[in-house]
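With one protein chain removed, the remaining protein chains of the complex are shown where they sit.
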Amino acid sequence: MQRRDFFKKVGAVVAVSAVIPAMSFAADAKKTVSKNAMSYATALNAITGGKTPTASDKVKLKVPEIAENGAVVPVTVNVDSPMTDADYVKAIHILTSKNFNARTIDIHLTPANGEAMFSTRIKLGGTQDVVAVIELSNGEFLIASQSVKVTIGGCG
Amino acid sequence: MSKSLIKIKPKKYKDGEVVKVNFMVMHPMDTGMGKDKKTKEIIPAKYINSVKFEYNGKVITTMNVWESLSVNPVFTTSMKINGAGKLSVTFTDSTGEVNEASIKIKPKG
Partner (left out) sequence: MKIGTKIVLSLALLSSFSFAGEQFAMSDADRAMYSEMLENNPADMMVANGEELLAKYGGGEAGLAAFFNVSEEKLPAYIAGFPRYLPEFKQVVALDQALQGLMSKNGHKPFKLKSSDMYDMSAYAKSLANGQKINIDVNANKQMKAARAMGEEVYMTKRGGRGLACNSCHSPDVVGSILRTQPLPAIDGKGNAVAANWPAYRMTKSNMTTLAVRFQGCMNNALLAVIPLGSKEMVALEVYLTNEAKGSEISIPGLKR
């Protein structure tokens, strides 16, 4: 039996008995809501202005399949672009599908960058997709995404 | 004052070469959602929200940043070396703190 199936069965039993207490907790739980909270769909729309980005293998998004620690997840984006005045990557946007604020960072580039690349480390609140949205100088949008499993591992 | 560090890789480079610029800052990147373990009080948000790279007075890269970058964030971009001078980085955080760091650009050959 797979671990997941096992938990599903156990989980089903637990869920039923948990409904009532969960409701009473919900009543007095004060949920912290950030003023920056933004869903992935809203964020994507804000960036592209409603245009649909094209999935492209010109965009190389490198993230670990399994993050050993959700607080520090390496992300690298490379875009195949000549970076000339006529044809360059105007911006790289990094989004997450489930963090409370889907927007993580926008990098506005110029031909003076020579290459379209960016690398950083981000926090992931749990297993989800990391998405790179690329804005080209001709107004087109490209997209690449990859799922990252966040585990709590090791000993401390 | 946030401590920061700019590194150019490789260390030796020529004019016209595309190099990597690593910029890192010591910053808590508090999301405003976390609680102090001892006092149980919510730690107010304090995160870097913008970064600007200027090479000899010309803006080459700007960034809008939100709270989900890691603590002590690292930013790596590329830059085409175009003469000697200075690369400066200005960064502000959500509480309005502004800091600046810079590094000399000295291409060889």
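Every chain is named by a letter (A and B) in the order it is written, and numbering of its residues begins at 1.
The definition used in the following text is that a residue touches a chain if its C-beta (ideal position, glycine included) is under 8 Å from a C-beta of that chain, and two chains touch if they have at least 3 such contacts.
For clarity, every value in this text was computed on a predicted model and none was experimentally measured.
The residue from A:47, A:72 or A:112 that touches the chain not shown here is A:72. Looking at chain A, the residues touching the absent chain are 1-3, 6, 62-66, 68-69, 71-72, 74, 119, 121, 149, 151-156. Seen from chain B, the chain kept out of the figure touches residues 3-5, 7, 9, 22, 24-26, 70-72, 74, 76.
Just so it is clear, only the chains that are shown with their structure count from here on.
With each centre defined as the average position of its C-alpha atoms, the distance from chain A to chain B rounds to 21 Å.
Of all residues in chain A, those touching chain B in their complex are 32, 34, 36, 71-73, 76, 96, 99-101, 103-110, 112-124. Within the complex formed with chain A, the chain B residues making contact are 18, 20, 29, 31-33, 42, 45, 55, 58-71, 73-80, 82.
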